[in-house]
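Have a look at the structure below, then the notes.
With one protein chain held back, the other chains of the complex are shown just where they sit.
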Amino acid sequence: MQKTLKKYFAIFALPTLIAFALAFLIPFLMGIYLSFTEFTTVVDAKWVGLRNYIEVFTQNQDFLNALWFTVRFTVVSIVTINVLSFALAMLLTKGIRGTNLYRTVFFMPNLIGGIVLGYIWQLIINGVLYSFGVTITAKPEYGFWGLVILMNWQLIGYMMIIYIAGILNIPPDMIEAAGIDGASSFQILRKITIPLVMPSVTICTFLTLTNSFKLFDQNLALTAGAPSKQTAMLALDIYNTFYGRAGSEGVGQAKAVLFFIMVAAIALTQLYLTRSKEVEN
Amino acid sequence: MKKINKVLALTLSMLIAATTMTACTSGKGGASGSEPGSEPGSSASEESTPTGKGGEIYFLNFKPEIAEVYDAIAKDYEAETGVKLNVVTAASGTYEQTLKSEIAKKDAPVLFQINGPKGYAVWKDYCKDLKDTELYQHLTDKSMAIQSGGGVYGIPYVVEGYGIIYNDAIMQKYFALDGAKAKSVDEINNFTKLKEVVEDMTARKAELGIEGVFASTSLTPGEDWRWQTHLANLPMHYEWKNGNVDLTSDATKEITFEYADNFKNIFDLYINNSTVAPGLLGSKSVDDSMAEFALGKAAMVQNGNWAWSQISGVQGNTVKEEDIKFMPIYIGMEGEENQGLCIGTENFFAINAKADPAQQKLAEDYLYWLYSSDKGKDYVTNQLGFIAPFDTFTDDEKPADPLAREVLDWMGKDGINTVTWDFLVFPNQTFKDEFGAALLEYAQGTKTFDEVKQIVVESWKTESAGNNA
Partner (left out) sequence: MNDRKKSGGLLLSVLLGLLALLFLLPILVIFMNSFKGRFFIADAPFALPSAETFAGVQNYINGVQKTGFISAFGYSVYITVGSVAVIVLFTAMTAWFITRVKNKFTSLMYYLFVFSMIVPFQMVMFTMSKMANVLSLDNPTGLIIIYLGFGAGLSVFMYCGFVKSIPLEIEEAATIDGCGPVTLFFKVVFPILQPTAITVAILNAMWIWNDYLLPDLVIGRQYKTLPIAVQYLKGGYGSKDMGAMMAMLVLTILPIIVFYLFCQKYIIRGVVAGAVKG
């Protein structure tokens, strides 16, 4: 059958492959190439070697600031989102009446797009800050925590669902047995529940990690980097470098390549961790 | 079985063909007649020949507040000539950015605008020589056009003025109060007096029934052009004027921001005597300010005559037309008693030299139609509210709105020095954005004015040196 199927390459694989080449492969390779050139449109690229990469760090501090902001944001998001969603998952697996309804409500924000989320929270946060005579642009910390709250609101429900699936996988008799042996509920949590939901923890950690690290829409809509680019994350900084003014497209592309390398490194770590876990089990 | 295979294969190939076809034909913008990659002019197909029916002009509009009027014009123009005017409007503060990405496209804008010599320097490869166009022949003051080496590359299409708009009803109410610092607006002809009056008005705002003298100083990114561009024009105007700087030379590549303190004077006055606390300005928009003025919550607001539609369009508007007046922006310069409004333009039409010549011609025809036909002129004066700088307009074909009238009045006053729009040589949008962001931080108290000054000077230098020309 393999032989016959092979002849049908044009029908089965070609459409996807063409689209893939146009939308991803060629742009990706061109992107790498362009990061070593100076260009405004693709046709006028001039080779400049590593200059763009040097300018990423020397032209101004924007990229490093954005990187630092992104890292801080990501770490805080991972911790808060996972702790809260795990707690919610624990509550919702206790068989309380209306569990399904709660699950529905908590998950809902996840479906709303980033731009819309950004404007919703801009209104709310400004509304609260108004009573103190300031707005979200007053201090970078406001924008930072605003983004954290937004991200929590969006992702808690999602992560909660994954944790619920993990918790429901734990054989109930294990917990029952521990209870009979006199283990306190905290001990059960620490010695049984948490170790057994570790796979979910890994998944959720990496989901929050990549989602937070690559955040763009929410950042753009909530603060757009205000005040003075101090709340701009990496993706937004790259966008601004590209489209902010003529002449720095090469630097923007170089930033994008660096960004790609960071994201790829995260993904590979994840792959490595999940692989080694699987072997362990 | 074979049959099904064939049918499927056929459907699939048709699907692919269909998507590629629609991809080609439903392509947007002007080049409905030209194939991808064709050289400009090589395929002036029938539908885009200027004499025949049809064709399309892609116009990238700079003024979002009048985008709706342009849509109406487009409808009428198509009905009359069969030529489709495709109006795309860039969001406030993003024109340079939008133009940059659009002009590099295959179906690039045919008609766009440059904001002066700086804009011309950036886009000169795309600016067609308009010396022989009909519209240019009718330009009243030829020196206003953007010229270079004997060619004309940008035609100004509107004269605008800005200053401090005030509500005369509130002012009269104040002047009638006991111990008012002035008895008429004529007495307010310098910064010291303005400050005195404004601060006294703030102290008595309850009596006057206002929430603040000045409408909110909008500092949301994209809503801050009234300060980082228009207000900043004054100190820069004086810096160059007093230093005898030739604005066309490279001498403008660096500035000292000599009159930063004067800028601070007026800016402080704005934010400290306003309807809202300075800390809240980061969420205010131009629209908010204009509404506060229209609803009588504020007595003054800095803006230009283009803001008329924003004032008149507010529901529950309490300001009477005859009470809306202009005064110059005083910043404490010597001899400013004779200073007038800031009048000029940053709106120059340019035609894309790299577009299909047939389309270029269509764009020229459209421009001439807009500024010479009765219908076009009616749109220009009454809907767009433009003071048009062309001799095709008679004296009574001027906008009737109070702000435009005021601008015309101020232009005709004897012994008054109109302030020119020198912000045309500000480096670029990035500079303005950084200036605006610094002002926001200053208003919120997270930056000192010295830091703002430093940012202005440095950003100016970096952005002027940038390879953006």
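Each chain carries a letter (A and B) given by its place in the written order, and its residues are counted from 1.
We take it that contacts are C-beta pairs under 8 Å (C-beta built on N, C-alpha and C of every residue); 3 or more make two chains touch, one makes a residue touch a chain.
Predicted, not measured: the structure shown is a model, and the values here were computed from it.
Participant: Can you tell me which of B:76, B:168, B:199 or B:287 touches the chain that was removed from the display?
Facilitator: Within the whole complex, the residue contacting the unshown chain is B:287.
Participant: Among B:106, B:142, B:354 or B:375, single out the residue that touches the unshown chain.
Facilitator: Here the residue in touch with the unshown chain is B:106.
Participant: Considering the whole complex rather than only what is displayed, give the residues of chain A touching the chain that is not shown.
Facilitator: Residues 1-2, 4-6, 8-9, 11-13, 15-28, 30-31, 34, 41-42, 88, 91-92, 94, 96-98, 101-116, 119-121, 123-124, 126-127, 130, 153, 157-158, 161-162, 165, 203, 207, 214, 216-217, 220-221, 235, 238-239, 242, 249, 252-253, 255-257, 259-260, 263-264, 267-268 of chain A touch the chain absent from view.
Participant: Residues on chain B that touch the omitted chain in the whole complex?
Facilitator: For chain B, the residues touching the absent chain are 1-2, 4-5, 8-9, 19, 22-24, 26-29, 36, 63-67, 88-89, 91-94, 98, 101-102, 104-106, 220, 222-223, 283-288, 290-292, 295, 310, 315.
Heads up, the rule we're going with is that only the chains that are shown with their structure count from here on.
Participant: Just how far, in Å, is the C-alpha centre of chain B from the one of chain A?
Facilitator: 39
Participant: Of all residues in chain B, which touch chain A in the complex?
Facilitator: Going by the criterion above, the answer is residues 8-9, 12, 16, 96-97, 100-101, 104, 122, 219-221, 277, 279-283, 428-430, 433-434, 437-438, 440-441, 444, 446, 463, 466-468.
Participant: Provide the residue numbers of chain A that touch chain B in the complex, in ascending order.
Facilitator: Touch list, chain A to chain B: 11, 15, 40-41, 126, 130, 132-139, 224-229, 243-248.
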